[in-house]
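Note that one protein chain of the assembly has been removed; the remaining protein chains are unaltered in position.
Letters A, B, C and D name the chains as they come in the text, with residue numbers starting at 1 for each one.
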Amino acid sequence: MIAPFSHVLVVAGILFALGAFCAVTRRNLIMIVLGIEIMLNAAAIAFVGGSLHLDNLDGQTFVLFILAVAATEVSVGLAIIVYAFRRTGSFDPADFNLLR
Amino acid sequence: MNWITEGPEIFYFGASLWFLLLTFAAPQKPVSNGGRRREYLSAILLASVGILVCLASVRAEGWLFIRAYSVDLFSQVFKTLLSLGLFLIVSLCGSISDIDERRHNEFYFLLFSCTLALMLLVSADHLLSIYLSLELSSYSLYILVALRKRRALGLEAGIKYFLTGSFAAAVMLFGMALLYSSCGTAYLPDMAKVLPGLISRPTVIMGLLFTLGGFFFKLAVFPFHSWAPDAYQGASNQVAGYIATASKVAAIAVVLRVLASAGHGSAYLVHVLVILSVVSMTLGNLAAIVQKDLKRLLAFSTTAHSGYVLIALLVLDPAGYSAAIFYALALLVMKFTVFMVIVELAPDGRNLQIEELAGLHKRSPIMALALLVALFSLAGIPPTVGFTGKFLIFTAAIQKGYVALVIIAMINVVISLYYYLLVIKAAYLLEPAEALPPLLVSFPKKLLAGFSIVGIVVAGFFPYWLIQIANAAVLPLFGGR
Amino acid sequence: MTLYGILFYLISAAVIGATAIAITRKNLMHAVVYLIVSFFGTAMLFYLFGAPLLAAFEVIIYAGAIMVLFLFVVMMIREEPSGESVFPATQWVPAAFFCLIYVFVAAAMAVQTPGLNAPLKMLTASPIQFAVHVFEYHWFSIEVVSLLLLVALIGALNLGAGKSAHCGQDGEEEK
Amino acid sequence: MAGSPAYAVDLTAMIAATMLPFVSFLTILIATRGRPRLSAGLSIGSVTISLACSIALLALHFHLAAPIEFSTRLLASGGLDIPFGFLLDRLNLLMIAIVSAICFLVQVYSLGYMAGDPGFSRYYGFMSLFTWAMMSLALSASLLQLYFFWELVGLSSYLLIGFWYEKFSATQAGKKAFVMTRAGDAAFFIGLLLLFVHTGDLSIAHLDSRSALSGVSPSFLTLSALLIFGGIVGKSAQFPLMTWLPDAMEGPTPVSALLHSATMVAAGVYLFARLFPFFSMSSVAMTVFLAIGTISMLLASTMAIVSRDIKKVWAYSTISQLGFMIMALGAGGYFAGVFHLTTHAGFKALLFLCSGVFIHRYETNDIYELSRFGARRMVIPTVSIVLGAAALSGLPPLSGYFSKEAIMGSLAAMHNPLWLAAGLAGVFLTAYYSFRVIFILLFPRAEGAASPPPQEAGITAGGHAAHESGYRAMAWPLIILSAVSVIFGFFKTSFKDFIGGGAAAGGAAGMEPSWLHIAPLALALAGVGLAWVEFGRKGAKQIGFVDRMPVLSRLFAERWYIDRFYGLVVEFVIDRGISRLCSQNDRKVIDGSIDGICEGTVESGWVVAFLQTGMIQYRLLAILGVLALLLLCFYF
Partner (left out) sequence: MHMEPATFPFLSAILLSCVVGMLTIMVIPEERHVLIKQVSIFFSGVCLLLTLYVFFAFNRSLGGLQFVEQVSWIPTLGISYFNAVDGFSLPNLLLTGIVFFTGVLTMWELNTRVKEYFALYFLLVTGVFGLFMSMDLFFIFVWYDVSLFPMYLLIAIWGTTRKEYGAMKLTLYLLAGSALILPAIIFLWAKSGLNTFSFVSLMHPGMFSPADQKFAFLLLFLGFGILAAVWPMHTWSPDGHVAAPHGVSMVHAGVLMKIGSFGVLRVAIMLCPLGWIYWAKSMAVLAVIGIIYGALVGLRQTDLKYVIGYSSVSHMGVVGLGLSTVTVAGLNGAVFQMFAHGIMTALLFSSVGYIYDRTHTKLIPELGGLSRIMPVASAFFILAALAGVGLPGLANFWGELLVFLAAFKVYPLFGVIGVVTLVITALFMLRVVQKTFYGPANARFAGLPDVSPWLGTPRIILAAVLLILGLYPSLLFNVIRTASVPFMNGLPR
């Protein structure tokens, strides 16, 4: 017996909120990506919990692929960010304001 | 297993691989030095064959990958639209100068793989495969956007697109987790069985809302629309055209699939969709009024059009869905026509300002006419396909009693006409500061423009055949075959 | 409340705490390290939930590969802690407000929804079971994800590789 | 009766009499604009036929017992029939005879008067238009049809007053005439529609039969009578819509003779006579008419006293004589009114035509100047004008004497002696102002005598060159008209038989005190005498008694400030008041709010677009916020 599934969801939800908070508030592109990673992680917890709750392995499968997508995201994201940093010398999202 | 069933996917996969192989081939001489445009020729060939393949498989049906992937008329119609969209965009890439010549192979690779991803998306029947296909197409596009030779623009657009997209994807994923754990399955046909019964549960609602968020990101619906103007403006013209056409079509398809599984929905869900639809329309149209950059304007108008599509979707019945399918086709043709004009007018790949259209009616009457017809179609003036699409949407909505919503939408149409007229004014009224030479439009381009004009008008005036296809395509979503 | 239950709450608290610390660090390096702690905790939760294989992957890929990549990047560009105000008030006040709303609503929803309040039973999916499931039902997804990784690879290559060669040239072409 | 030969003859005659001028009008305007002689020929030819037809009809139906009506349906529109046809009774017969006769004479006269004018063809075209409209008006069987031609008559008046369109005052006068009569017509139209809505039939015969309106409430009857009378007030230039007529003298003199004295303005009186039984059903309305006639008569007489413009004197006198007619009719003297209408048509046309000869010769309207130039040396006009003035003043044995006497008779029948007193005062004033003009004309002042200061600017007429030729053509109508003025009075009794037989109600009943034959004559003689004393005798200063009272003379010269009042109303109340308010409202409020909405939309576009340029994190924040709020909504 572990905790009820609703508590798992609450934990995941809090983590999700923290990740979103990070992504929204930190004026640093890398931290934004990190925040999104946290959000993905929160989703993964919800999936695994749900998988247990339902006794269905699809949830776990999801997490496996989330890991892959997270890796993709980091590689592509960081590549763009680093490249952008080379050009502008800034991580501050506010410095990207050419398009208007 | 019938090969034709997944013919398009296999074909486009092979096409992507072909370009991957070309990447490894020896670099060829630049075009300026008499080099042949191997990639372009093969791309246009493959894209046109792709249409044939899709057409050939239109009537195919079946499940693949243990039902995670369903091939039915619905998906095949959309695949045909997608292949058409790809072909049209590729046909604009003949003189693409905004992508480094050495990266053309990668460019086409990404284009084809993105199309492949979108095709997978419209067929995917499992939340996981939907998610992955969506990500695949998104990543292809992020990179395509960032690939622009004008790097500062491309990169900034890429970053913004990427961050918004990832954020939305994370939201969607969390929603999928909720949906999955509430429904007990991630397989859409199974969900469709339980979902109508669970629809008023808070977690289901939240899950559905968040999940739709990810799709709305693709569709550029408020509040997930904010990437669109930047991505359109920052991406090269062809890529922006691709985002505006093919990507939107697939997004409409996937939203359809997910919403169809929600049955009649709950009042709350409908309200949410109404709110999003109204805000999208209004916001998109208002913001578009003041734009100077044509692509940015189109981006905002995309948001507005997504608002109209949402009306069709929130009706949650076959009439609305078939209207949405029709509108997807309409959007494809209309948006493409505008982008064709943009590409023609900006051969160096720069961003086109509206005032640069000045004198177009003299420089190239056919392009001016194409722009005129496309914009009026976007504004929903009969007898164009845009009007018929809107008409279908509105009939579906009013049949369900959403008269006020339709009136709001029509008022938005009025607002949108204002900025479309500004563009038309630039093309037909303004004279350029210094006389510009006539635009040399190649014959195939003229043909293409002519076909677009005729297509927009004819499909608008004689829509019955297309409506029938759209109606038939909706049936599989409701279990009918 | 069982031992597992207590463990769950403890680990959850640790994860949330570590994450909270991570996102408030001004120094990127510290943030990444705290996040690794958080991911370790997540891995333990996975284990608790009967997904040992995923727990291993979480450690290897998330905490190991991904976070290390972050670390590399952070170290590579050697960004000094700049004068950035970590949480500009224009952002954090509304963000906090919305996040709180969100958390409350989510919690209320989770608690109110019937059928979610029964404690979870202990079950374990062995790696073999899991692998069979994945390859039986989701090999389509594997195909897709492999293509996704390929795309990402090409993308990262193209975004990164040519930059030294084309930097100057690009600069000239910009408006 | 349909199908009988008499019917066919009558109908043909009437159609010929009315339609030929119309045909000539169209032909002249479309085809023969460039050929003045042909145009004049066409016009005169058509009017001659009209005259012939009229006289034939008159002769044929001299002993007409009951009115004959020919009608067909012009237009039927769901519960609404608009008939169109001819009504023939004694009044009509008389009217078309007068109209066609005077039209004929004036057109002949115009051959000389208008010779050489660049708009000669146009002039005859408009003349034909007028003839058509006036003849048709007289023959109309229904009130609506009458209104139709009533307006057309107004149109031809407008066109003819403004005939010399390069002269600002002429166009102004034409516009004024049109708008002012139109104001009266609006009332007429309203009354007509009211009647139609309540009775469903506008045929004159129907309205005049007492049984038809028996069910209608008296107050409604009074209201509709008053409204219809509005049209009469406008057309016959009665108080308070009288001021257009003097201005209308800007038109060519024959036009003034034809339209603005003899025929068109008499159309009002004709309408009164036409609907006499109807009007007489409302005693309140009749009293009002009587009062309006009296006021107009007196006001216009006073204005005539001080005018130096010969045409304006006759114009004022026209108003006052029309006032007399209205008084007579209002007092119930049907015969008196119609009789005066007839005699007045003759002598007033005569007066105008004579003046026209002078004006044509000397190119001035000022009596004093005419006198100085020696206008009296033209014998025929001078004799004629004296005759005309005498008829106007009511001196026996001229026609005016008999008709005036008849009017006094009907006034005397009223219980209130005030009306009679006013009428007698009018007789005195009439004699005074007409002989004032005559004496000034006949006895030119010594050169050195102080001339009264000119009060009316711009009375000298210009616009066309003097022509010595054509005098002969102009003389014949004068002679004919003089003859008529002299003789006609003696046919009073036969005329009375003719008219009285046609009208339903007799009006002035019997008892006429014997002094009534004397009093008007005495007063008229007194008027002539006063004029003699002041203007005629040797050494007279030729300054009238009114001129000695500056306040009064100014009041009269300014036409009692009625015109000024209208000007102010139009300029300040309508033009600068309501109209300005409305245009401001249009520009500022309606357009302003529409433009404001549009600008607001564009402004909000700027705001929205600006929001889109925000930092990436704000957008993520927006996503988060919207989702959170939407979720929150779930709980409400």
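In this text, a contact is a pair of C-beta atoms (placed from the backbone, for glycine too) under 8 Å apart; a residue touches a chain by one contact, two chains touch by 3 or more.
Note that this is a predicted model, so its numbers are computed, not measured.
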Report summary line: Listed by label, the shown chains touching the absent chain are B, D
Report summary line: Of the candidates D:69, D:151, D:309 or D:369, the residue in contact with the absent chain is D:151
Report summary line: The one of D:175, D:496 or D:541 in touch with the missing chain is D:175
Query raised in the report: Looking at the whole complex, which of B:21, B:52, B:267 or B:411 touches the chain that is not displayed?
Result: B:411
Report task. Write the list of chain B residues that the hidden chain touches. Result -> 361, 376, 381-383, 387, 391-392, 394-395, 398-399, 401, 403, 406-407, 410-411, 413-414, 417-418, 421, 424-425, 428-429, 463-464, 467-468, 471
Report task. Over the whole complex, note the residues of chain D touching the chain we left out. Result -> 29, 74-80, 144, 147-149, 151-152, 155, 158, 162, 165-166, 168, 171-172, 174-175, 178-179, 182-183, 186, 189-190, 193-194, 196-197, 570, 574-575, 578-580, 582-583, 586, 590-591, 594, 598
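The rule we apply is simple: only the chains that are shown with their structure count from here on.
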Query raised in the report: With respect to inter-chain C-beta contacts, which pair, A-D or C-D, contains the greater number?
Result: C-D
Report task. Give, as an integer number of Å, the spacing between the C-alpha centres of chain D and chain C. Result -> 100
Query raised in the report: Between chain B and chain D, what is the separation of their C-alpha centroids in Å?
Result: 77
**Report entry** For chain A paired with chain C, centre-to-centre distance based on mean C-alpha positions, whole Å
**Finding:** 5
**Report entry** Touching two or more other chains - residue numbers and ranges from chain A
**Finding:** 5, 9, 16, 19-20, 23-25, 27, 32, 49, 53, 58, 61, 65, 69, 72, 76, 80-81, 83, 87, 93, 96-97, 99
Query raised in the report: Taking each residue of chain C in turn, which ones touch at least two of the other chains?
Result: 91, 95, 99, 102, 105-106, 108-110, 113, 116, 137-138, 141, 145, 148, 151-152, 155, 159
Requested in this report: Show which residues of chain C lie in contact with chain D when the two form their complex.
Outcome: 91, 94-95, 98-99, 101-102, 105-106, 108-109
Query raised in the report: Which residues of chain D touch chain A in their complex?
Result: 612-613, 615-617, 620-621, 624
Query raised in the report: Which chain D residues qualify as touching chain B in the complex?
Result: 598, 601-602, 604-606, 608-609, 611-612, 616, 619-620, 622-623, 625-627, 630-631, 633-634
